[in-house]
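Down below is the structure, laid out as structure tokens.
Note that this complex is displayed minus one protein chain, with the remaining chains in position.
Then we have subunit A:
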Amino acid sequence: MSIFDFLLARKKTNTASIAKERLQIIVAHERGSRGQPDYLPALQEELIAVIRKYVPIDQDQVQVALENQGTCSILELNITLPDR
């Protein structure tokens, strides 16, 4: 191995830290949707489609969550509309 290869090798990105970052994000996301019904992502998609007919919004500007409180469930919609 030449000295240049050696120096290049040292500069290589730390792949373990990329793995850690990706895992932290996906695990947090999956924990958040644990125990929620399967139809929520589809519901969110369709809601976005409806709202987009009237207001231009992004995917992440609509949040849908289902909360259980005793015997009743609350479907919470949080839509951020763009500034005028």
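Observations, loosely collected:
In this section, a contact is a pair of C-beta atoms (placed from the backbone, for glycine too) under 8 Å apart; a residue touches a chain by one contact, two chains touch by 3 or more; residues count from 1.
Just so it is clear, contacts and distances are computed from a predicted model.
Choosing from "Pyridine nucleotide-disulphide oxidoreductase", "DNA-binding PadR family transcriptional regulator", "Septum site-determining protein MinD" or "Phosphoribosylformylglycinamidine synthase subunit PurS", the protein name stored in UniProt for the chain missing from the display reads "Septum site-determining protein MinD". Among A:Ile26, A:Ala42, A:Val55 or A:Leu81, only A:Ile26 touches the chain that is left out of the view.
Mapped onto subunit A, the footprint of the missing chain covers residues 12, 14-17, 19-20, 22-24, 26-27, 30-31, 34-35.
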